[in-house]
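Take a look at the structure below.
Heads up, one of the protein chains got dropped from this complex, but the rest are sitting where they should.
After this line comes chain A, so read on.
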Amino acid sequence: MTLSGEFLAFLSLAVVSVMGGVLLLNLTKVVHVIVALVFTFISIAGIFVLLSAEFLAVAQILLYSGAITIIMLFGIMLTRHDDTSETKAGGLRKVLLFLGVLGFAFSVYIGIYNLDFGQVPNTLHENNTEQIGMALFSKYIIPFELTSVLLLAALIGAIILAKKDDEKGAEKE
């Protein structure tokens, strides 16, 4: 593992994303949490570029740092935007959860820390978007079409769930 440009880029992106994650856990104001989340998402997009997945990196920036962040901001603003995310759960429960997560991380790390498949030459970096398009519209055309059904169902479901039901509300009040 020499100190090449790729390694430096990976290291800085990894540090930024982990820092964003740690800030996400420790900040109390909900809006600040969203800003930390944007840092994490953008550095994950950089990681995708390092892994020669340029199309996914752009989709990550569009979908996550754009759409999901904004929709979460809407969720905060429509509920209690000045709320602080204080955990009232007991200290013992938090410590136990932390130990459990740490144990999970350790046991998975044992499995992956020495993993190496060797370098198989691949052509993922050449015309990445074209390759994705070819695979998506020939081999995976049925899952692709099913995705549109899923998105339509989610759209209609979200509208119906968030819609103000006037008759019921009038009866209650």
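To be clear about the criterion, a residue touches a chain if its C-beta (ideal position, glycine included) is under 8 Å from a C-beta of that chain, and two chains touch if they have at least 3 such contacts; residues count from 1.
Everything that follows uses one rule, which is that contacts and distances are computed from a predicted model.
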{"item": "Complex member absent from the view - protein name from UniProt, among \"ABC transporter permease\", \"NADH-quinone oxidoreductase subunit K\", \"Rieske 2Fe-2S domain-containing protein\" or \"Sarcosine oxidase subunit gamma\"", "value": "\"NADH-quinone oxidoreductase subunit K\""}
{"item": "For chain A, the residues touching the chain missing from this view", "value": "1-2, 4, 6-7, 10, 14, 17-18, 21-22, 24-25, 30, 33-34, 37, 40-41, 44, 47-48, 50-53, 55-56, 59-60, 63-64, 67-68, 71-72, 74-76, 78-80, 83, 85-89, 94, 97-98, 101-102, 104-105, 108-109, 112-117, 119-122, 124, 128, 131-132, 135-136, 140, 143, 147, 150-151, 153-155, 157-159, 161-162, 164"}
